[in-house]
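First the structure, then my questions, so here it is.
With one protein chain held back, the other chains of the complex are shown just where they sit.
The block that comes next holds subunit A.
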């Protein structure tokens, strides 16, 4: 929990990692990919305040103690959601697997939610594994990488028949949150891997599932926003938005937040630190202090304490069924979503006003 000016913020870090990427974990023959990947991640950390930068050695191999201190002790986080990334072609034991995450989670009851993953190209075996993971780790969410290149296949779409089988399985197994990575990627080489139209269709066909688009489709925020504004069960995962822009590019951060608040709305935006890329502490402190820097932003929806409480934790708590202490909840009358029609520049009669 974070407390500032008498206000108490319940914090759910809905997108973070516990990876291992030191040289001893690199798959022989793929060392340049393994090294390049972790160095690329490390460069993203360069967008944070200088005093929070780590040497590459720590960045490759941060420990359980580092994580518990950075995220919970210093970082104000109440509950953190592990999002696995396998990359087993490059890292011997996987970059951060469901198993590794869950093992840490089991040592700290109540602190973590261990999400799992699936890939429709794994067919029946993958469906079995998914059921096992849900049974064993109690996963209520999955992280999906639709652009991942695999054995000659150049990625997949949520609308593929194979993927629909998995989405049906999620529904049957009690998984409710589908985190889809729509952000920086490598393969496939020739497609626009940030295309979010598949989320659009899947969200319509599976109204009982929530689709959290991580990194808000960066660098194609516009495609994501046009889609999300029409789908009630599509959310904006703010990992990278706060970490990558708030400190390094405050004016662009203000614009991106303004657009997201307008198109997606404060009830459907969730904080994720993307730890270990960025520590949560400075992100949470900075976001609670944040407001638009000038009058130039006056036609974007307003940002209130309630907005920040929702984004930092209450929205994700609702998605994951996490109990929020009474002192951190909003008063009953504070729950009105950011009203689209209030934004100057779009009259109540305009098409934008009726989009939702």
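Following the convention adopted for this analysis, a residue touches a chain if its C-beta (ideal position, glycine included) is under 8 Å from a C-beta of that chain, and two chains touch if they have at least 3 such contacts; residues count from 1.
Everything that follows uses one rule, which is that contacts and distances are computed from a predicted model.
The listed choices are "Peptide/nickel transport system permease protein", "MIP18 family-like domain-containing protein", "ABC transporter ATP-binding protein" or "O-phosphoserine sulfhydrylase"; the UniProt protein name belonging to the chain that is not shown reads "MIP18 family-like domain-containing protein". Touching the chain that is not shown, out of A:2, A:18 or A:37: A:37 (per the contact rule at the top). From the options A:256, A:269, A:284 or A:303, the residue with contact to the unseen chain in the full assembly is A:256.
Among A:106, A:132 or A:222, only A:222 touches the chain left out of the display. The hidden chain makes contact, of the residues A:1, A:27 or A:47, with A:47. Panel shows subunit A; residues 32-33, 36-37, 39-40, 43-44, 46-47, 149, 152, 154, 184-193, 218-222, 225-226, 244-245, 248-249, 252-253, 255-256, 259, 262-263, 345-347, 350-352, 355 of it touch the chain omitted from the view.
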